[in-house]
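For this depiction, one protein chain was excluded, whereas all remaining protein chains were kept in their positions.
The block that comes next holds chain A.
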């Protein structure tokens, strides 16, 4: 039940970001300066935290989506759905820990100096 709620919430959040992301990328058709100006906001510490949140949402949605597919198409899927949920959560925690440095590292250098 809660994995279903989380799948919906993360899905809607990712979809709304996708609209913004297509629009900001469309600025490459306006001018290199305008594109670089907008992309610069993606490199600020606050937006870096939002990016970390985006990665969190996408990773959960991706891993849980694979679990949903396994439940639907694998004959033993429904029997192991709970174990698969804990695998999803465990893998998500590991990947999120691994994403801290690459995603938040440059923001930390901006805030604390390098």
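In this section, a contact is a pair of C-beta atoms (placed from the backbone, for glycine too) under 8 Å apart; a residue touches a chain by one contact, two chains touch by 3 or more; residues count from 1.
Definition applied: contacts and distances are computed from a predicted model.
The unshown chain of the complex is recorded in UniProt as "Succinate dehydrogenase", chosen from "Endospore germination permease", "Succinate dehydrogenase", "Electron transfer flavoprotein beta subunit" or "Amino acid/amide ABC transporter membrane protein 1 (HAAT family)". Among A:26, A:94 or A:111, the one in contact with the hidden chain is A:26.
Touching residues on chain A toward the chain that is not drawn are 8, 11-12, 14-15, 18-19, 22-23, 25-26, 28-29, 31-33, 35-36, 39, 42-43, 48, 51, 55, 58-59, 62, 65-66, 68-69, 72-73, 99, 102-103, 105-106.
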